[in-house]
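I have placed the structure first, in the form of structure tokens, so that the comments after it can refer back to it.
Every protein chain of the complex appears in place save one, which is left out.
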Amino acid sequence: MTNTFDYWFKHKLLDLPYLASEHGKHVDDLIVYVHALMAVLFVGWFAYFLYAIFRFRKSKHPKADYVGVKGHVSNWIEGGVAVVEAILLIGFAVPLWAKVVTKPPSEKESTVIHVLAKQFNWNAHYAGPDGIMGRQDQALAAASGGSDPFGVDRANDPNARDDVVVMDNFVVPVNKPVLAYVTGLDVIHSFAIRSMRVCQDAVPGLRIPTWFTPTQEGEYKITCAQLCGNSHYSMSGMLKVVSQAEFDKWLAAESEKARKSTAPKSYE
Amino acid sequence: MQPTTEETQQHAAHGAHHEELGFWRKYIFSTDHKVIGIQYGLTGLLFLFFGFCLMMLMRWQIAYPGKPMPVVGEFLQKLLGDEMVNKGVMLPDLYNAFGAMHGTIMVFLAIVPVAFAAFGNFVVPLQIGAPDMAFPRVNMASYQAYFLGGVVMFFSFFIPGGAAKSGWTSYSPLATLADMGHHPNGQTFWILGMVLLITSSLLGAVNFIATIIQLRAKGMTWMRLPFFVWAQFVTAFLLLLAFPPLEAAAILQLMDNVAGTSFFLPTGLAAPGTTTPLPISGGGSPLLWQHLFWFLGHPEVYVLILPAMGIVCEIIANNTRKPIWGYKSLVYSVLCIGFLSFIVWAHHMYLTGMGTKIATFFQTTTMIISIPSVIILTCFFISLWGGSIRFTVPMLFALAFLPMFGIGGLTGLPLGFNFTDLHLHDTYYVIAHFHYVVAPGTIFGLFAGIYYWYPKATGRLMNEFWGKVHFWTSLIFMNLIFQPMFAQGMAGLGRRMYDGGVTYAGADDPAAGLVGVPQWVFGMNRHISWAAWCLGLAQIPFIINFFLSMKKGKKVTSDNPWGATTLEWQTPTPPPHGNFDKPIEVHRGPYEYSVPGHDGDFTPQTEPDKR
Amino acid sequence: MDIPYVVQPREDTGLFNAKVGIWLFLASEVMLFGALFSSYILLRVGSMNWLYGEAKDLNVWLGTANTAVLITSSITMVMAWASLKLNEFGKFKAYMGATILLGLVFMVIKAFEYNAKFHHGHFPASHTFYAIYFTLTGLHALHVLGGMVVNSFYWGPGSKMWKTDPVRFTNRVEIGGLF
Partner (left out) sequence: MDDKHAHDIKKHLKVYIGVFVALLVGTIITVAVSRVNLGHAGNISLALIIAVLKAALVAGFFMHLVSEKKPIYTILVFTAFFFVGLMALTIWAMNDSPEQTTTTGQAPPAHAAPAHHVP
């Protein structure tokens, strides 16, 4: 799988973590470009610096020169830095952000989940086999005593009956965009999956979409990247990326489970 | 000709005539800018050390999660109670409290007071040829407000529930909800402490600006000001205009905490860890706090760096024995930084859900602001060329500042692009970025300044050999601490992790299991911690040197031991109340070293033109 | 050496020290209240259920009266300063006294307003509108209180300075007035 140089550079030299999403490549590329700029500047200046303090030490150069450097080399360097920064900004950061972060794919072509962060768990709400997200009601969430932080209205909304709510163990199909609406219930958390190169703050009162397309089956840690209380460090979840068939099977089974456990209520 | 010490001692004796003050008036309630400067300096250094001690304890928990703290564990348990320490093991609440207070103390109680208030107070009036600050009593009040703020912050460790534990950024709603069981709680103390510190900074800022505008000596035109004064001038403006919004935010958060309002609490907020809605009116906005905080927060980081750049500039000119290259570009750059630093703040908030337009705006300003920093550094680098470099202790620290700030500044760039920040946000990469600028950056600048101006304040030099020991050990350990953090951050290690991140440990390939933070990162945690403790040991020579030299250091034989051009070296040593014993006049720019056709390799600003 | 430009303005800036100082201070106040107003506007614009009109339960007449009181106190303040400039110390005392009294009236009216609110069960915690209302007016009341303390000082013990250093005293009053 590994294009050797690219892999060596990103993972061995820069220590980037395993990459398992489509847009992540662009993130990593830009990280490489920026660090190349930094390396050029650092090495250039540092070499000059060492040479200068060595050559102009007092014992070697007892009489200082009043004027020093004439001319405008420095303007060229500063101009050069500005130009490269402008290129990275206009050529990469802005368009990529516009494309990858702020323009989510349509719901039809993606796996839609609602992500709700609360101290100290990750919760996800799936539409279930019918593909329609059921109504959520905070009063129900409160009444559930914590077992359903979304308050999915299974009693009144027929679309809600097959919905699936999971905690800390998310499952998604491979090679299909995952569109996650992220929010927080109590304090600000941050939904981060490093291998997917996503990170989105979960702000109470706001529901913000974020998305990524997993390219590798496997299991990945979900991290909380915003201090959210004393167990912030242990607010860990798991994202399991599986084949579409496996995902459908899983969803059907979970949906069935949910239907059964809530069945008595819906007949009242 | 330089006045000899004998002459100046006569002056000093003369000066002592007209005002004989008691101990209290002289040292505790002094209105003399130099005494206030030293008060600020000593208090600030104590807090710097205290903040470092908190971090040394945290580094134990990071390196050896869940193991009892050696030596101090039992003691801390007695001191802080069982909710904070259990069987000598630091508990998560204590870790978070220490983390928040490390940041707060370092920024607001250590670096700002030392870099801005201490050096500014001691040096600025001397460098512009003023007898004192414009408002000596306001100056005293400023120190007292700072001191009180420090006391409030310090005591918050010992109240039930402990000190504030929501990060130095105190994001709402966490800041309001973190410690609902106690009232008033650590967060309340934090806010009250901050209000005092902000008041102190505002008084200081007003005083500095008024002093620099009004009290420049005859002939001290704007373009003849030493760069250090310019740096302080811009810093004062940052404090003056950026701090009030945080004060406003603090007041609103205080209302949220004690009066039950919902300025930063949205509708539908649940009590922590439950699904039960809190009994609040709602309708507030958590992001509003972040905007107000970072509106201060970003200018604040330049408050931390500009004074250090000013110090470094003075010392480089003095020790290369040649004028600073590009004085004008330095001045314009620093003004430019000051201006721009007000409109980049949201680069700390890229991942709160930002649209393309606003994110582009903030990225662009962030990239633009890096240019004047590059210009300033470039001027310093070019100034080295053609110099006759003396490697005195202050110069060593000043020189080391350059690449260290360089590393810190350059690593700001990948954070400044939102698309790369996406991966790096809230990882140890950020921690490494800003520590490179504030620790081997600013702290080295402060050390340089201490070694440089020490003889002016005390009449004695600090020991050179131990100074060098202090320098080399600090340089090495600083880099051993912060360099590995870049790698850790890249690999995805989050910051503010009580267990050093082991919960998120995993394989680095899905074929090998659950993918998380790779194992080598945790080995690195231990190396870093050891380096941090060694850095602590490396400060012992400094502390001893600092205090011992007051009594035992080599006496200076001239008022101008470094052969410097600026005005502070034209005063008696130490300068008496009122500073200058004769009216002075300035005839030239600040860095006239090795002027062709002049005898000696420096021409003080006060020396009249020959012709 | 004594600190220069305490009394007389510096030639190139045309200002005396305290004048610079107080305007700097006012600049920081602009940012403080600016941030508070920004917050107000933001919360108001972002809110779904803001209180309008009658629901606010504000007494227009009390508010109007208080505004008038403040305006009057600002003119008496300037007059106090002008009297000093004109060398009429007696008038100064009268105008300054009036300023302080008006401050007191303001506080009393405010107290009535607050009381009425509490009576109707409106507390800062009730709604963001009241939260803002109490916070802003509370801060303003603190500001007025501070002004009253300073002015009382000028009126009472501080006015001794008139005898020793009239110009400086006049400047001081001007500074106090700006606040």
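The chains carry the letters A, B and C, assigned in the order they are written, with residues numbered from 1 in each.
In the analysis below, a contact is a pair of C-beta atoms (placed from the backbone, for glycine too) under 8 Å apart; a residue touches a chain by one contact, two chains touch by 3 or more.
In this text the structure is predicted, and so the values were computed from the model without any measurement.
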If I'm reading the header right, one chain is hidden. Which shown chains does it touch across the whole complex? A, B, C
Which of A:Val81, A:Ile208, A:Cys228 or A:Ala258 touches the chain that is not shown? A:Ile208
Which residue from B:Tyr40, B:Phe189, B:Phe233 or B:Phe295 sits in contact with the chain not drawn here? B:Phe295
Can you work out which residue in C:Ile41, C:Val108 or C:Val149 touches the chain that's missing from view? C:Ile41
Across the whole complex, list the residues on chain A that are touched by the chain not included here. 101-104, 114, 116, 125, 127, 132-138, 150, 159, 181, 183-185, 204-210
On chain C, where is the contact patch with the chain that was removed from view? 13-15, 19-20, 23-24, 27, 30-31, 34-35, 37-38, 41-43, 45-48, 52, 60, 64, 67-68, 71-72, 74-75, 77-79, 82, 85-87, 174, 177-178
Even though one chain is hidden, which residues of chain B still touch it in the full complex? 213, 237, 241, 245, 266-268, 282-285, 287-288, 291, 295, 339, 342-343, 346, 349, 353-358, 361
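Just so it is clear, only the chains that are shown with their structure count from here on.
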By the document's touch definition, which label belongs to this structure's chain graph: line, ring, star, complete, or other? line
Which whole number of Å gives the spacing of the CA centres of chain A and chain B? 32
Can you give the whole-Å distance between the Cα centres of chain B and chain C? 35
Chain B residues counted as touching two or more neighbouring chains: 267, 285
Per-residue overlap in chain A, given as positions that touch at least 2 other chains: none
Along chain A, where are the residues that touch chain B in the complex? 11, 14-18, 20, 26-28, 30-31, 34-35, 37-38, 41-42, 45-46, 48-49, 52-53, 56-58, 61-69, 74, 77-78, 81-82, 85-86, 88-89, 92-94, 96-98, 100-102, 118-120, 138, 141-142, 144-146, 148-149, 151, 185-188, 190, 192, 194-195, 197-201, 203-206, 208, 216-221, 223-234, 236, 238, 241
In the complex, go through chain B and note every residue touching chain C. 130-132, 134-136, 138, 202, 205-207, 209-210, 213-215, 240-245, 247-249, 251-252, 255, 259-263, 267, 280-285, 288, 292, 295, 578-580, 583
With touch defined as at the start, can you tell me which chain C residues reach chain B in the complex? 1-5, 10, 13, 15-18, 20-21, 24-25, 27-29, 31-36, 39, 42-43, 46-49, 123-128, 131, 134-135, 139
